[in-house]
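As you look at this complex, bear in mind that one protein chain is not there, while each of the others sits in place.
Note that the chains are named A, B and C in the order they appear, and that numbering of residues resets to 1 at the start of each chain.
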Amino acid sequence: MADQLSPVLADRWVRGFAAAVEDAGDRLTEMDRRSGDGDFGVNMTTGLRRALADLPDHPSSPGAPFQVLSDTFLSHSGGTSGPLFGMWFRDFAKVGAQVDFLTLGAVAEASQKGWATITRLGSAKVGDRTMVDAIAPATEALQRSEQEADSLEAGLRAAAEAAERGAEDTSQILGRKGRTSYVGEAALGVPDPGAVTIGLFYRAALDAVAGASS
Amino acid sequence: MADQLSPVLADRWVRGFAAAVEDAGDRLTEMDRRSGDGDFGVNMTTGLRRALADLPDHPSSPGAPFQVLSDTFLSHSGGTSGPLFGMWFRDFAKVGAQVDFLTLGAVAEASQKGWATITRLGSAKVGDRTMVDAIAPATEALQRSEQEADSLEAGLRAAAEAAERGAEDTSQILGRKGRTSYVGEAALGVPDPGAVTIGLFYRAALDAVAGASS
Amino acid sequence: MRRQFINSPEDVVPEALAGFAAAWPHHVSWSPEPSYVVRAAPARDKVALVSGGGSGHEPLHVGFVGEGMLDAAVPGAVFASPTAMQIKAASLAADSGRGVLHVVKNYTGDVLNFRIAGELLADEGVRTEFVLVDDDLATDTDDPDAPGRRGTAAVVAVEKVCGAAAERGADLDELAKLGRRVVAGSRTLSVALAAGAHPGQSEPSFELPADEVEFGVGIHGERARERRAFGPTGEIVPQMTAPVIEALGLTRGERVIVIVNGLGSTHDLELYGVFGEVRRVLEAAGIGTARSLVGSYVTSLDMAGCSVTLVRADDEILDLWDAPVTTPALTW
Partner (left out) sequence: MRRQFINSPEDVVPEALAGFAAAWPHHVSWSPEPSYVVRAAPARDKVALVSGGGSGHEPLHVGFVGEGMLDAAVPGAVFASPTAMQIKAASLAADSGRGVLHVVKNYTGDVLNFRIAGELLADEGVRTEFVLVDDDLATDTDDPDAPGRRGTAAVVAVEKVCGAAAERGADLDELAKLGRRVVAGSRTLSVALAAGAHPGQSEPSFELPADEVEFGVGIHGERARERRAFGPTGEIVPQMTAPVIEALGLTRGERVIVIVNGLGSTHDLELYGVFGEVRRVLEAAGIGTARSLVGSYVTSLDMAGCSVTLVRADDEILDLWDAPVTTPALTW
């Protein structure tokens, strides 16, 4: 069981995430249709497909695959989620660029920085029915795991579960940021697609690490 | 019986002409509707009504009322007929400006000049289904009367009758100039409104002179 | 349904002219009665350029009054010629003693009134010359009695080129000759996707089926002689450009000024796309795009459509085209 994420595992994380979003594409778009304007799936898959084609064969650092994701999203993805995810990935790229392996602490740091970036740019708080409702609990889970000296796998599992729970809970929240704030109660019962996607992101991290260990 | 047209009689001629066109307005427009675009009546009455308001109380020469007609038509009348009539009246104004009384010879001269002007500007020949089909026979009648030393009244009567006959005959002609050339056979059976108006013009001259004598 | 920002159909033109003059106080001034627009600072000691025609084609002609282009413009009612007296008054106001060049689009009413004005001016001792602009290839016929080709967007080139030459001191005969040379080297084809509507009228002046365009349309809301299939610009534009090349007898190595003109409600996005297609056709034929003008300059109210004009260019014409111009609608 890898307790650090090598460049190869980071690459697997990014590819796994792309595959998961591709699988969930229609479901995500449907969520955005009910709570926004229905372009979420397209906004995500546009960026991801292009990024996959550009991923380096031999990533020089665990930051490299995230750098490609970030650049591609900032270059080609539309909507609100495209650029926000572009900046989210960028913090993982920055943290990963400075190390040979991502530790649990590094992942927690990247997540923390990404949360700050998303907040700075979108000023959404927890409870506004956005991706922040998954980012916040996942980041806190990572930080707790790190303090308790858990394994990387345990930390990522905690993060994925926290993100998924946070996403699930958005289905009961009235939107206060982004397009969903215009539709109000009509969105109730459906989770926020951005938050769901954060769940897929940490679930892919866990799978990359757990897969390496089995 | 006046054998010359004083400024006062010229004024009466112009006023009589305006009244006759006003009376015939709907009929003229209907002719243009069948053979063109149906604005003839408006084009004529616009100019005439304005001119009536501007006619001098004491015309300085027999040309003066025609000068007002000409200026007003060239200033305010649209379509093809407006400016052409403006130039037609102008030749009467020019001839009349140089004399104290219009003789039959002067009227013949003005008519001849006006015919040349209309031809120069519109290049219509006799038989093209235009006002020229009334102007030509009327002018020739005036010239014949002058050569035969007829009275002014007799000359004007000949002119009016020639113009009216010429106008009447246009109802059998296929148009070759102006808008009526586009409608072709549809115009057959209706006389050309411009030619009919020339008939009204000479009939008004006759009435002015004959009225003065009675 | 079409609606416009107007008070009443009769007041549209004078109210617009009042607003136009107020918007460009340093460029033009407007005489309301008789109605004409002249430069705010009249030129001295040059031949005056005067053009005019019906309104509804803005920015033509009033938008082209100013240094390097027209000295006066004479607007009629919507789609109706100005009167001879308007033209005379404008010409007298513009004349600085060296005569007046009348630039006239070939429509019966315009020609008639400008010719009459020329006669009236001659009586007052003012010399005039007359350049007839008849570039519309769609109305080309062999019939010598027919009214001939209509005048459309090439008038902008005539006004620009002659305007520059007048500014440089060319005399009346030279200008008339130059103007006729530009006209002889200019042809236009226009296509409409939807007719415009007269101010105050809710219906456009003709209806088109979804799969056809009005091919060879004029600028007064009249239907064209021909309808052709609607399609992508890559199909429509070559049909507009190739016949113009052929009519002008343009050959490999020659250069042209290209005018892609919007007819009223066609968006810049479209016009620039059309221009790209025109260039492709010209390149394939080995003809150089020496200069270009893309925008809505000679409109037909809110008609959806565009025209392609090619103007055969030589060094003299290009030099005059490039000369400075300062008008409300064209400045460089």
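Some notes on this structure:
To be clear about the criterion, contacts are C-beta pairs under 8 Å (C-beta built on N, C-alpha and C of every residue); 3 or more make two chains touch, one makes a residue touch a chain.
Owing to the predicted nature of the structure, the values given are computational and were not obtained by experimental measurement.
Within the full complex, the chain left out of the display is in contact with A, C. Of C:Phe20, C:Tyr107 or C:Phe215, it is C:Phe20 that touches the chain left out of the display. Considering the full assembly, C:Gly276 is the residue among C:Gly148, C:Pro243 or C:Gly276 that touches the omitted chain. Remark: the omitted chain is touched by one listed residue; of A:Gly122, A:Gly166 or A:Gly194 this is A:Gly122.
Of the residues in chain C, those that touch the hidden partner chain are 1-8, 12-13, 15-20, 22-23, 55-56, 58-59, 63, 78, 193-194, 199, 202, 210, 230, 232-234, 236-237, 264-276, 279, 289, 292-294, 299, 301-302, 304, 306, 326, 331-332.
Of the residues in chain A, those that touch the hidden partner chain are 71, 74-80, 82-84, 86-87, 121-122, 176, 178.
Operating definition for what follows: only the chains that are shown with their structure count from here on.
Distance from the centre of chain C peaks at A, each centre being the average of the chain's Cα atoms.
As a whole-number value, the distance joining the C-alpha centres of chain A and chain C reads 59 Å. Centre-to-centre, using mean CA coordinates, chain A is 90 Å away from chain B. Per-chain Cα centroids separate chain B from chain C by 35 Å.
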